[in-house]
Structure formats: structure tokens, C-alpha cells
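Heads up, one of the protein chains got dropped from this complex, but the rest are sitting where they should.
In order of appearance the chains are A and B, and numbering begins at 1 in each one.
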Amino acid sequence: MRRINQNMALGAVIVALALFALFAWVPNDTVSGFVESKRGRLSIGDAMAPGIAFGLMALSGLILLLEARKGDMPGALEQRTFAFLLVALTACAVSFGVMIWAGPLAVAVFGGEGDTYRNLRDTAPWKHIGFVLGGTGLVTTLIALVEKRVTSNAVMIGLAAALALVGVFDLAFDNLLLPPNGDQ
Amino acid sequence: MTNIFKPLVAAAALCAAPFSAQAQGWTPPGPITMYIGFAAGGGADTQARLIAQGLEEKFGWTVIPQQAQGNSGLNLAAELADAPADGTAIGMVVSETLTYSALASGDPSVQLDKFTPLATTAQFQMGMVAMDGGDFDSWDKVTAAAEAGTPIRFATASDRQADMAWHLGQKVGIDFNIVEVRGGKGVMDGLRGGDVDIGWVAGAQSKPVQQGEMTNIARGIKTPLADTPDAPVITELGSDYLLDGYFMFIAPGDLDPDAREALGNAIRAVANDSSTDANAMLTKAFGGAAVVTGEDLDIFMEHSVKDAAALIEAVNG
Partner (left out) sequence: MSETLQYIGLGIMSVLNGPELFSIFGIGVPVAIVMLMGGLLTGIAVGATPGLAGPMAMAISLPLLISAFGFTPDALLPVFAFLIGIMKGATLGGAVPAILFNLPGTPDAMMTTLDGHPMAQNGQPKRALRIAQLSSVSGDTFSDIVLFVCAPFLAVIVERYLDLPEKTALLILSISFIAAVMGASVGKGLLSVSLGLIAAFIASGSDLSPRLTMGIPALREGFSLTAAVLGVLIVGEILSTLEELWRNKHALKVKDVENRGAIDGLQRGDIRRIVPYIGRGAVVGTMIGALPGVGSTLAATLSYTLARRRHRAITASEDPQFGTGVPEGIAATEAANSAVSGANLIPVLSLGIPGNAAAVFLILAADSIGGFNPGPAVFTFTENEINPQLVTAFGIFTLMALGNLLNWTVGGSFMRAMGVLAKIPAHYLLPVVLLVAMTAIYFQETSMFAIWTTLGFGVFGFFMRKMQVPVLPFVIAYILAGPIERSAREAFSASGADPWFLFKSPISVAFLVLSLAAPVFLSRGGKKPS
């Protein structure tokens, strides 16, 4: 029963979203509309293709509703799935956050007078701080999530992976910037 | 208006010594990010990357190329406008981006006055191209076919080119079927596949024209095309405007004048130095380096903005 309901719900949500996009989003977020008159001729506007795509989406939702009624559709979500995803995404977000902010923070605390991270973004060791800390964090936390405990193995693997990437790409390629240095 | 720069370009090329940029006493405070407003791998992208390489070799600066393509260069403009105006952020676009495209988009944050033009590198070799030996390989054949009632499919790669095709058609009394495609390559693929009849190409047609596959039936720029010197200029055919322009580097607005001069001279030094890969590429694929900087560039840009405004008015007004 639970599965059938989920597919019903999926179909209904999809139809609703597609209709909303078709009548509210697409017309209001495109300049030229479905068709426009340009240089004395009619031409296809920017809203046409997305309009058709959302139409297909609505159709797929309707088909899902029909299929769900026939029953026995595979695919189901459980609460545990959301729990896993929440933890995994938090780990990713925190790790990438560390990657972005560790370097500028280090420059602010230990850097010289008037140094900015932007101007040091291609200078060792500043440019490596964020990537190594954030990269190690990402690998370690994800391993720890599966193992359900933090082991020194996990930290070593994370650190080794991050250092290996720094070693290979920073030494071999002149013009590559490790994350997050291209955004500075 | 372009050939008044010719002597200036030549004179500047002679004066531009490799050390001129350092002589200004300005050096970038950190690595320079060079945004490129073109698809990776194309001629314009390669040109920009070779200039970056030349700047690194000649001046010891660090230049990091980065793609910011799409939307006729306006994506790059929007990104560059937010970057620091200290000479560590520059971008390569075509002059059309800050003139026609900026005006047509109506977005105040990407207009010419929000940027500092640094230096041009090459001029469009804009031709109206058709398959050689086909039904449309001269302007006379095009007009004759139109009079006979044949619909003529005109491929264009930007809004400005489409407007110019329409404008020319209005002037000579032909109602072209204007087909907007992707880039000069898209125009040439369309010609080869027989999907379109004629189209604008800004320089990529050089090789097929030399090999006799295609031909320039008219030119959009004032100076004769290197490959087809006798192709008539479109203003002789009836157009009020030229379809000219440059590949050029720009920086955010309010750039320190010293930085502007140093960067402009550095780009000139790289583009004009025949020992650099950038110069070889410009000579091979863009009809040679054409560097304009400083006030001359400001004058050209202002003139182009006026022309673009008049064209937009003529087409939509």
C-alpha cells in the first residue's frame, strides 16, 4: 500500500509543479514569450521549449498517476534514507565550507600586513590550506558515516587523498587552481 | 572608420618595446584572472589563452585564464563588473558585447561606462559567405533569385548580425528568411548541409574560401578582405552601417589609469611581437594583429555605441 501511495503522491506533486511552472514561472521569467514578432517575422520565443518540457512533465505525472493506480510500482523512500542524506549532506556542506573559509581565515590571522587571500591565491602554502583541510574532512566524515565511528584510518585516507591531489595537480599543471582559489 | 587606425597601429607596433609595460612602474598586485567570453577550444579562446601565455613569459606575471562564456559576452561582462578594479581581473570579448549587445539587453550594469577598454587584438574579417559555385555565389545571383521569388535563407550568429541582415534586406527590398545559428561554424555547417543559402562569418571562412569551397560575396568591414579583395562592401550594396568589430580585452570600470596603460601596452607588446605564439595565431587566423588602445579605443567604442543605437532604432523603431 505504502508504495502505491508514494507513486500517487509523486505523480500528483509533479502535475502540480509542472502546472505552476507552466502558468506562473515560464511566462514571467522569459523576455520573449512563446512566440515573438522579430524583424517583421514571427519567431519561436524563449518560453516555447521550456513550455513544451513542462507540458511533458505534467503528462508524465498523469501517466504516473495512472500507473500507480494499476499498482505494483517499484521504488520507495524510507525515513532512514532521509536521515542518511541529511548527515551526508551536512558533512559535505561543512567540508566545502572549511575549504572556502580556512585559507582567508589563515591569511587574516597569520598573514602579513596588507595581505589579502585573493592576492595570495596562487602562493603556497596559503593556497593549499583550504583544500587540504576541507578535502580531508570530506573523505574522513563520509568514511566515518559508513563505519559509524571515526578511525585514524579514515583520517589518514582523507589526508593522503587530499595531499595526493595537491601533489599531482598543483605540481604538474601551472594554470590549475585548486578549490576554492578560482572564486577569489 | 577602421583604416584611420592603420597608421596608428603600425606606428605603435614599432614603438612598443617589450619593457614598456614595466617602465610604467605598475605591476599587478596578485595573479590576474583572465575571463574568456568564448567557448573553449575555438579560435577566440585559443587567441586569449596564447595572449595569457605571452603575458606570463614576457612580463613574469601570473595570468589564470577562466571561461565565462555565453549570452554574447554579457555573462562575462556581468561577472567582470563585480570583480576588483585593480588590474587583477580582465576579460576578452568582442567590441559588439559592450556596444550592440549591452544596448539591446537594456541591462544598466553591463553598459560601456561600467568598464575600462584595455586593448583590441584583431579585427573581424566579416564576410557574407556562400558556397562557391552554388546558386548564390554572387550578390547579383542573390538579388536575381529574390526577384524570381525564391526565399533566401540568411544565417546569422548574433542578434546584431540578424539585425544587419534584416536592415540590408529592407534597403534592397529582399525579405530574407533569417536563421539564427550558433557561431561562424554553425553558419558554415548550415551552408555545407544546404540548410541555409548565405550567412555572415567573421573570419573562420578564411580557409574554405582559400580552398575554393566557399566565397565572400560581400564584406561587412571597410577594408577589403584579404581572401576576396574585390568583394563589395555592404554600404555600397545599400546598408547604412558596417558590420565591423574587434576582439578586445576589457577591465572593470574606474581602473587606475597607470594600470590601464600598463595592461594595454603589455597586450600590445605580446600581440605585435612576431616571436610569440599569440602573434603567429593572430596572423594565421585573424588577418594579423590589430591593436588599438587608450583614447583611440575610447573613440572607436563611442562611435560603435552610436552606430549600434541607430541600428537598433532602425530595426525596432
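In this text, contacts are C-beta pairs under 8 Å (C-beta built on N, C-alpha and C of every residue); 3 or more make two chains touch, one makes a residue touch a chain.
Please read these numbers as outputs of a predicted model, since none were measured by experiment.
Check B:Glu56, B:Asp86, B:Glu213 or B:Asp273 against the missing chain and you find that the one touching it is B:Glu213.
With the whole complex as reference, residues 39-42, 45-46, 49, 66-72, 74-75, 78-79, 101, 104-107, 151, 153, 159, 177-182, 185, 189-190, 192-196, 207-208, 211-213 of chain B touch the missing chain. Residues of chain A in touch with the missing chain: 6, 10-11, 14, 18, 21, 25-26, 29-32, 41-44, 46-47, 49-50, 52-54, 56-57, 59-61, 63-64, 66-67, 73-77, 80-81, 84-85, 88-89, 92, 96, 100, 131, 135, 138-140, 142-143, 145-148, 153-154, 157-158, 161-162, 165, 169, 172-173, 175-180, 182-183.
Note that only the chains that are shown with their structure count from here on.
Averaging Cα coordinates per chain places chain A and chain B 36 Å apart.
Of all residues in chain B, only 29-31, 33, 62, 64-66, 84, 88, 162-163, 166, 175, 177-178, 315 touch chain A in the complex they form.
Contact residues of chain A toward chain B in the complex are 39-41, 116, 118-122, 175, 177, 182.
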